[in-house]
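Encoded as structure tokens, the structure appears first; notes follow it.
Showing chain A:
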Amino acid sequence: MSVVPISWYLVLSAILFGLGVIAFVFKRNIITIFMSIELMLNAINLAFVAFARARSQLDGLVFVFFVIVVAAAEAAVGLAIVILLARNRESLNVERINLLKF
Partner candidate 1 sequence: MGTQPLLLTVVTFLPLLSVAALLLLRSDDHVWIRRIALAASVAEFVISLLLLRGFNSGTAAYQFQEYHQWIGAAIHYHLGVDGISLFLVLLATFLTPLAILCSWQSIQENVKGFFVALLVIETAMIGVFVSLDLFLFFVFWELTLIPMYFMIGMWGHGRKIYAAVKFILYTMFGSILMLVAILWLYGKAGTFDLPEIQRLLQSGQIIFPPHTELLLFGAFFLAFAIKVPLFPLHTWLPDAHTEAPTAGSVILAGVMLKLGTYGILRFCVPLFPDAAHRMAPTIAVLAIIGIVYGALVATVQTDLKRLVAYTSVSHLGFVVLGIFAFNSISIQGAIYQMLNHGVSTGALFLGVGMLYDRRHTFEIKQFGGLATPMPVLMSFFLFIALSSLALPPLNGFIGEFLILIGTFAGHHAWAAWATSGSVLSAIYLLWAYQRVALGEVTVEKNRDLPDANNRERLILATVAIVIIFMGVASPLFTRRMEASVNNVMQQISPPENAQRRAAPTSARPAKNDVSMNAIAPRPLIAVIAERRVQR
Partner candidate 2 sequence: MSVPFFVFFACAVLAIAGALLLIVAREPIHSALALVLVMISLAILYLLLGAPFIAAVQIIVYAGAIMVLFVFVIMLLNAGVEERTNWSKIAKYAGLPLALILLLEIGHWMFRAPAGAAIANGVGAPGSAASTTGLSLELFQQYLFPFEATSILILIAILGALVLARKEE
């Protein structure tokens, strides 16, 4: 049985990463922007797994594990920050949060 070439997975990961970047730049709502970061991390994971597979190593998979953990940690802190912010302001629009400038 023929198998899907790894490069396809890689391209997919690239697309997802790119979309994540676009999302980060495009979205205004803090939470969704945060989500787009998660999207990017997922894309990275895909790349890791694909590479691991290509080289039939396990390191790549271990990295995925670490990435997920880190993602979780970031999520915790990040959402905490979001909540904190939401307490002091009404809007979650990132463009409205610009006291600090110049």
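In the analysis below, a residue touches a chain if its C-beta (ideal position, glycine included) is under 8 Å from a C-beta of that chain, and two chains touch if they have at least 3 such contacts; residues count from 1.
Quick note on selection: all candidates are chains of the complex that A comes from, given by their letters.
Computed from a predicted structure; not experimentally measured.
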Options 1 or 2: the chain contacting chain A in this complex: 2
List of chain A residues in touch with candidate 2 within their complex: 1-23, 25-29, 31-32, 34-36, 38-39, 42, 45-47, 49-59, 61-62, 64-66, 68-77, 79-84, 86, 91-93, 95-96
